[in-house]
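All protein chains but one are shown in place.
Residue numbering begins at 1 within each chain, and the chains themselves are lettered A, B and C in the order written.
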Amino acid sequence: MIDVAQTDELAALRQWRRSFHRFPEPAWCEYRTTSLICAALAEAGFEIRIGEQLLSPSMVMGRDIDEAQEKARALQQGADADWLARLTHTGLLAVLDTGRPGPSLALRVDLDAVRVRECVSADHLPQQLGFASASDGVMHACAHDAHAAIAVVLGQLLAGYQHTLCGKIKLFFQPAEEGCRAGKAVASGGQLDDVDQLLAIHLGIHAHSGELVVCPEGFLSSTKFDVEFIGKPAHAGLEPNAGANALSAACQAVSQMLAIAPHRDGMTRINIGHLHAGQERNVVPAYAFLQGETRGATAALNEYVFSAVQRIVQGVAMSHGVDYMIRRQGEAISIENSPALVHTLTLLGDELGYNVIHSRPFGASDDAGFLIDRVQRRGGQAAYIVIGADLKAGHHTDQFDFDEDVMGRALNLLFHWFARQLTVTVSQPD
Amino acid sequence: MIDVAQTDELAALRQWRRSFHRFPEPAWCEYRTTSLICAALAEAGFEIRIGEQLLSPSMVMGRDIDEAQEKARALQQGADADWLARLTHTGLLAVLDTGRPGPSLALRVDLDAVRVRECVSADHLPQQLGFASASDGVMHACAHDAHAAIAVVLGQLLAGYQHTLCGKIKLFFQPAEEGCRAGKAVASGGQLDDVDQLLAIHLGIHAHSGELVVCPEGFLSSTKFDVEFIGKPAHAGLEPNAGANALSAACQAVSQMLAIAPHRDGMTRINIGHLHAGQERNVVPAYAFLQGETRGATAALNEYVFSAVQRIVQGVAMSHGVDYMIRRQGEAISIENSPALVHTLTLLGDELGYNVIHSRPFGASDDAGFLIDRVQRRGGQAAYIVIGADLKAGHHTDQFDFDEDVMGRALNLLFHWFARQLTVTVSQPD
Amino acid sequence: MIDVAQTDELAALRQWRRSFHRFPEPAWCEYRTTSLICAALAEAGFEIRIGEQLLSPSMVMGRDIDEAQEKARALQQGADADWLARLTHTGLLAVLDTGRPGPSLALRVDLDAVRVRECVSADHLPQQLGFASASDGVMHACAHDAHAAIAVVLGQLLAGYQHTLCGKIKLFFQPAEEGCRAGKAVASGGQLDDVDQLLAIHLGIHAHSGELVVCPEGFLSSTKFDVEFIGKPAHAGLEPNAGANALSAACQAVSQMLAIAPHRDGMTRINIGHLHAGQERNVVPAYAFLQGETRGATAALNEYVFSAVQRIVQGVAMSHGVDYMIRRQGEAISIENSPALVHTLTLLGDELGYNVIHSRPFGASDDAGFLIDRVQRRGGQAAYIVIGADLKAGHHTDQFDFDEDVMGRALNLLFHWFARQLTVTVSQPD
Partner (left out) sequence: MIDVAQTDELAALRQWRRSFHRFPEPAWCEYRTTSLICAALAEAGFEIRIGEQLLSPSMVMGRDIDEAQEKARALQQGADADWLARLTHTGLLAVLDTGRPGPSLALRVDLDAVRVRECVSADHLPQQLGFASASDGVMHACAHDAHAAIAVVLGQLLAGYQHTLCGKIKLFFQPAEEGCRAGKAVASGGQLDDVDQLLAIHLGIHAHSGELVVCPEGFLSSTKFDVEFIGKPAHAGLEPNAGANALSAACQAVSQMLAIAPHRDGMTRINIGHLHAGQERNVVPAYAFLQGETRGATAALNEYVFSAVQRIVQGVAMSHGVDYMIRRQGEAISIENSPALVHTLTLLGDELGYNVIHSRPFGASDDAGFLIDRVQRRGGQAAYIVIGADLKAGHHTDQFDFDEDVMGRALNLLFHWFARQLTVTVSQPD
């Protein structure tokens, strides 16, 4: 088999990845990233679908941004002005329809960065080479820059082969994976309903360079939620009795949430990752805001925890005489890879020299689950695979960095997965 | 003026007091005490009123006793068998109606001991002299033994003078003052409705031997309450999720109750004095029981705290998915002495050589407030006075002991208060 | 193979079991049970080892009993007076040494009942047949009555065959399994150090009549602990600031303990099953007592939780200005059956018509783990097996009852396990 990741492709991968890394955009703010990919793949011959063509706006979660400001920022950071003007939501679907009968194959990657301040140490490679984050407090610390880069170059590459291909290629560049805020909306958008096979990829989760995990396990169901408590302010010295203390309510709620009993049937998690309450030292705090998440090994376990959260918020609000709001801000479900697709990938990985690992714990959440579930429910095959990559530091840490060489190997793997199934000469031996 | 507390009276005071001290009976269990006083004052010529003649049973609070067992115990400890057989509730009213027109004057004392284990140290006088508590864990540590002794001897003394007296004498021996469980029921019993003047006494609260505080201040309104949380048990190892943790609910409730905000308008208090929850180490606890009290400088302040308690219990029960019960087990209201009566007592105290203190903080609760309020509402005068007594140790402590000599002085004061107003020759100078 | 559980044996099993059931004895109180077994097996020819011959007193945990009172009670309930007089700790080891060279085989059963009030419903078999618990609040609700009965009859049966046997038989009747309070002491007693094979049995945990689980899984490591907080009392109305609130400390400790973070490596548990604090409603509570347990899928996980408990108790005591004590009251470790012994039992179970289940979750703790570990560390084989039994209601519930017929099948299984390995004619074919 040819190795498509030659010098030019490797350079292109690096260039895209470092450009994305330099200008990281958090969930729902990926305007620069989206516009540049739209432009590149439109030029390569793909049909671009954005906004409501891609996702169902009513299912969007956790999108609380200043759109005008983000677009202005994106423009300043080199976004494609024409595409930028056409964007409402971020994310895109690039479609290459060969016009020849054949299967519809899809890839899903993600685009967003995380809110981590990139480390400034001199031995951090992005600092050395000058592509460290230009946006303070935002960083590509989960390799989505690589995911996007791989998919762009893959699209350009496949476009060059399109006359030898049949069927349809769909490249999903999903926004807002962090916080699991967009998967449900994309799955509901209808664009997966003609897909026969869907592949979702992630670099480096518990896998070294050269490894390919074809059936990662332990994807957690999860609900991301915000809680507000709204009380009454009062002068803390003069008339504390006149207040309704929202900060105290928040603290008691946290205390009770962290004590939700574990479950016989398997792993559960609860975390309150952020709490902000009150303003002035001498005022009974009238407002509190919490951001949290629940997880469970199954949807039922996640629901067990989340329903306890709801009960606690309601009870604590009552006992403190405050009002409350609970909002779901993200959601993920567990993932089961389709066996046939796992088999295909195992063989392909072996052929390409990967050390194929059947199963390894994933232990986190990814809203690709909604896309995978959508395809599987309609009879298609879908899988989430981990492409190994040596890391400098763990995901979501400020020193995160990965072995860039794995991008070429990933490109090669994905190219052959598409090409083998869609190439006319391969599938129709004469 | 004659001093009625002569050798015989002093001996009688000591004997009664030590007998009561030796066999202390907690709230609602004062069967021995009640029966002996009934017998003594009936013999002296008083009419005895007990049970529903004294108090309104539906207003009784915090009475959870094994009546048969308590009566058996009382009998063994020397109760009067005849009177014992006639008792339902403890406590009595002894009435001496002279038949001659005149005012109706009343005295209120209390009978019950507290649940404190008396100290066994050799230098504790009751141990030395052999009248320390024979009932383990119960002790007269609040001088109610003295109060009762004084009122019995006073009754016997006044009975000896009855041919020279007019009007009516009513001696209220109230049960269950500790926990403020009987005052409301006695006030509702109707026996105060013909009383023109009521005096309630207490020995030794912040006052030394020889002092007489005629207008103590800072009586707190108070509510005594019990809370139950009823959850669901579950094996803590196998299936913790199946439980509804009543112990955890109790702990969260305590935490929230202790944090009830103080009030602009004055002093408030909350205490959870007892908590019992769960049974087996390895079972999610399905039951919790709390005993607490709220206090306030005014009834409104007490109600502010108690309504917060109710709100907290309800909210915590909801957040834990458990049921709850709240029961009022005792109640006290604040006390304002009638100025005219304060004036009378000031003059009398001066005459008898007391160091009369007008006002001094009391800082606790006494359900005599209900009796005083009843008399005052109907146009009568009522007052609560503190008769000073040097103490060995604070009230409700295991080393509590007081200067017994003050009993004689108290007897003399009370005798003259009655006699001066009721003696025919005095009130009708010829 | 012969079936040794004939009419007489079945009758004996029922009689012993019902006698134990009628007079259940909680942990460390098994004086009646122990004395009767001593007498029976001594008569059958066994050498009896008790007290320090059986266990290491310094390793005893959670033994807080009134020995004189328990012995008096046992005597009244029909204990063997001679043996009773010789007992210090409960429990016994019965040894049958054939004098002929051969392996040393041991069985371990447990004796104690649990603190559950037996149900009084007419359709509860022990009530119908008149062998329900005569000790209020104590019940054999975990089948230890059956375990003990089986081992006694087994001993009597094997004694009858002793002339045909070689090697040594050791029957361990362990006290105080509930709360895991004795296993460590028995393991340290030295009596397992010459044992080649050890079998521990339990009836009915997740297995039906006719099933035999030869390799139950998921035994939890566990620590049972008590915590005391010692503060200072104060009048809650007059001077709350003078107190150091032990009840509040206990509540905060519970709140923090229940929130100990779960662990990446597997299942953990924490439970506070009992809390008792304070006495008087109007006194700042000066004392609190908690009973709890931690569990973990491994010893390290259990230790992770227990060390957090220790840190929390220390921190909470500091923040409340109270003193504290933590005491370990019981301990269990996880169990791994010896493969060779599992193999033997699988074959034997098959032969005897059992439906042999290899593995099934156990999901609880048993301090037999210390005995098993001791044998395995010295090169012996050891296993814990579950002999299925249909149940009327779950273990530790007041309606617990099991299918008595399984006792005969269990007897037969254990007899053949001993006999097959120890019978001279079997092991030495001529």
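The definition used in the following text is that a residue touches a chain if its C-beta (ideal position, glycine included) is under 8 Å from a C-beta of that chain, and two chains touch if they have at least 3 such contacts.
Keep in mind it's a predicted model, so treat the numbers as computed, not measured.
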Full-complex contact with the absent chain, from C:G91, C:P126, C:G167 or C:G243: C:G243
Among A:V284, A:L301, A:V322 or A:I372, residue touching the chain not depicted: A:V284
Residue numbers in subunit B that touch the chain omitted from display: 255, 258-259, 261-262, 267-269, 363
Missing-partner contacts on subunit A, residue numbers: 114-116, 179, 220, 222, 224, 235-238, 240, 245, 247-248, 250-252, 254-255, 258, 269, 271-285, 288, 291-293, 295, 329, 363-365, 394-396
For subunit C, the residues touching the chain missing from this view: 238-243, 245, 248, 252, 255-256, 259, 261-265, 284, 304, 311-321
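Rule of thumb we're sticking to: only the chains that are shown with their structure count from here on.
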Closest chain to the centre of mass proxy, which here is the mean CA position: C
Most distant chain from subunit B by Cα centroid: A
Leader among chain pairs (count of C-beta contacts): B-C
Distance between the centres, which are taken as Cα means, of subunit C and subunit B, whole angstrom: 51
Separation of mean Cα positions, subunit B and subunit A [Å, integer]: 70
Shared-contact residues (touching 2 or more other chains) in subunit C: 255, 258, 269, 363
